[in-house]
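Of the protein chains in this complex, one is absent; all others appear in place.
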Amino acid sequence: MTWEYAAAPESRDIVALRSSYGLFINGEWSDPVDGDAFKTVNPATEEVLAEVSSAGERDVDRAVAAARAAYTKVWGPMPGAERAKYIFRIARIMAERSRELAVLETLDNGKPIRESRDVDVPLAAAYFFYYAGWADKLGYAGHGADPLPLGVAAQVIPWNFPLLMLAWKIAPALACGNTVVLKPAETTPLTALLFAEICQQAQLPPGVVNIITGAGATGASLVGHGDVDKVAFTGSTEVGKAIARTVAGTRKKVTLELGGKAANIVFDDAPLDEAVEGIVNGIFFNQGHVCCAGSRLLVQESIADALLDRLKRRLATLRLGDPLDKNTDIGAINSPEQLARIRELSDAGDAEGAERWSPECVLPAQGYWFPPTIFTGVSQSHRIAREEIFGPVLSVLTFRTPQEAVEKANNTPYGLSAGVWTDKGSRILWMADQLRAGVVWANTFNRFDPTSPFGGFKESGFGREGGRHGLEGYLDV
Amino acid sequence: MSEAKKPADVRPARVDVRKTYKLYIGGAFPRSESGRTYEVSGADGGFLANAALGSRKDARDAVVAARKAVPGWSGATAYNRGQVLYRVAELLEGRRTQFVEEVAASDGLSPRGAEATVSAAIDRWVWYAGWSDKISQIAGSVNSVAGPYFDFSVPVATGVVAVLAPRESSLLGLVSVLAPVIVSGNAAVVVASESGPLPAVTLSEVLATSDVPAGVVNILTGRLAELAPHLASHMDVNAIDLTGAPADLAADLERAAADNLKRILRAPAAGDEATDWHGAPTTARMLSFLETKTVWHPIGV
Partner (left out) sequence: MTQVAPRPAVSGLADVASSESSLRQFLHGLPGVDQVGAESRAATLGTRSIKKDAKLWALDAAIRMIDLTTLEGADTPGKVRALCAKALRPDPTDPTVPSVAAICVYPDLVTTARDALRGSGVHVASVATAFPSGRAALPVKLADVRSAVADGADEIDMVIDRGAFLSGRYQRVYDEIVAVKEACGSAHLKVILETGELVTYDNVRRASWLAMLAGGDFIKTSTGKVAPASTLPVVLVMLEAVRDFAVIGDGRRIGVKAAGGIRTAKDAIKYLVVVKETAGDEWLTPDLFRIGASTLLNDLLMQRTKQRTGVYSGPDYFTLD
């Protein structure tokens, strides 16, 4: 007897989609002056969800001007304690409207509702709640008694955690007294636009937060705008480098949170069942669309077979399908472009001689899908061991000694995160010390918290988001 | 032989033994591999010495030496690094007279001004030495995450840092940018003040005898415009301090540094007030060359 779970779709009635969205500038919606429009689709069904404005250069200019005016006249001079209350309001409204935000995120992004409901949205609200409390305590942040904000922050965020990345960017910026122009990713603008409504409900002064939608060109003109004091970007290393070049020679302060190729290192004395969960959570969480994903599994040779058996058995229980179904573990790939990249790199894995394995898994006919995939027999030189795939594809390599594990883990231009699984405390601390990564998860993986600084070494970017450290990027220090 | 024919019995003035000013790479004092030197004049325009005119390859060698030194130096205990930096101050104090002369000549300072500058440079080593085991307590944290995890953040050395030393302050300026880089465990490749390189070379002699491990500090003399672009674009350099770069060069260097996303400490912009190197330092320079590493671990039985 097999027990099949019945479909348990979350209702999408809670979301009231408009057919088209304007730009949110100076507290109001307006059509683009010199921009265009584009469609955003549900990647699980290819259904068009709404038409969204594409901001042109003059629109960027309008948004920056609104942010500047709000900074100069309202938000900059406002006492921190008053700013705090606005940010607390936002946190509360996000919690109140959490189901709506979760459903909308899942519709636009393709991620399972279980994740948007239990991870993305609650964490996003938590970031606002955390940073709200900093607004009147900046003198205790370690940058002198009265650190000053920078001014207008240009923020460009990716499609993998649309609302959560918005929170990582906007919450500390506002707490420090900056105003914001934020551009969400082209394929996932809807929760940011709903967030604009939340700002209205919170009666945030006009111009403090401006949301402009568009593609790369909009982002580039925002980042390059002459009246911007701060640039914060999360996305690919390639674009991150371009931004670093753009701001060279200016006074713009920059934080970049870029790609990764994290090693998830499992020793022979690891708590194996939890390690398997950690590996699954490390690479299949959010379809692997995670910059800190544990995309390289480094397993000690003596337990490699046993671990892989367990891992494969576990993968067979993953439920891929309708992202709105409350029992779905793996949702849709966010866009056809991303799907093409995942396919290309996976094919390269085949071509380079690695062995591909996926559990039996029926992919829906509509939408963009890729099955959870493991490559074994991978060597350090393979493309799938070096390049960020940003999809549900795990490359498995082996090691024999802790030194070898560290060498292999660090042998990458990236340095965002790493995982270590072992029951030996001293080894955990030694590994944590040796790994060149901004976040080391020991006996866990992919945990995030507003109090915990996050960000990379090397080509994974610079600056930290989260915690007291996250304030520095938004203060003139 | 008559008395008159004897050479006059006067003691000739002693000819002093001059120093050859060389590069400092990996704990050794090589000449530039290019064989080139350039003439260094005092602030009054008079000839002081020939200094090595470092080349692209010298810069490359310096990066290799620095990279090699990183594991040992960053892995040393903070207490040990603090003692080593303090030792530099001790030896500098012992050679104070020599530095006062060189700084006076290089920077065009009065004897009193040069005395004050050398004193400040010595004190700066002492100040930074004390930070070695305290910076992590200032910059680190334990994070109260909403879950059963112990979560802490520690600052760790970035790695190899290229340092373009200030042009106008040959010793105090140099010490003020170098000490904060190495105190936390980074290794430095310094391009000394182009016009006043001699105190930097003499400092390297102090470093070589004061327990600073080979490669932790490497000092190049020569043309900034020639050396800096190679360091800025070098893929095995993790960070660059542009303090000594003129505004026109700084933007290009920053662009080149984007190739591997180096951490950048920008030069003062045109129009900014000139840095007063006698002013009290802050933690900012140290923090610029530290990475925050956050570690999570479950709490359970």
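Chains: A and B, in written order; residue numbering restarts at 1 for each.
Rule of thumb we're sticking to: a residue touches a chain if its C-beta (ideal position, glycine included) is under 8 Å from a C-beta of that chain, and two chains touch if they have at least 3 such contacts.
Remember, it's a predicted structure, so these values are computed and weren't measured experimentally.
Shown as candidates are B:Gly46, B:Gly279 or B:Gly300; the residue that touches the absent chain is B:Gly300. Contact with the undisplayed chain is limited, among A:Arg97, A:Arg114, A:Arg296 or A:Arg436, to A:Arg114. What chain A contributes to its contact with the hidden chain is residues 1-8, 114, 118, 269-274, 277-278, 317, 326-327, 423, 443-444. Annotation for chain B: contacts to the undisplayed chain at residues 147-149, 298-301.
Here is the rule we use: only the chains that are shown with their structure count from here on.
Chain centres here are Cα averages; for chain A and chain B they lie 39 Å apart.
Interface residues of chain A facing chain B in the complex, by the touch rule stated above, are 126, 142, 237, 240-242, 244-245, 248-249, 251, 256, 258, 413, 428, 432, 437-444, 447, 449, 451-455, 457-459, 461-462, 464, 467-469, 477.
For chain B in complex with chain A, the touching residues are 138-139, 141, 143-147, 149, 151, 153, 158, 238, 250-252, 254-255, 257-261, 263, 266, 269, 284, 291-298.
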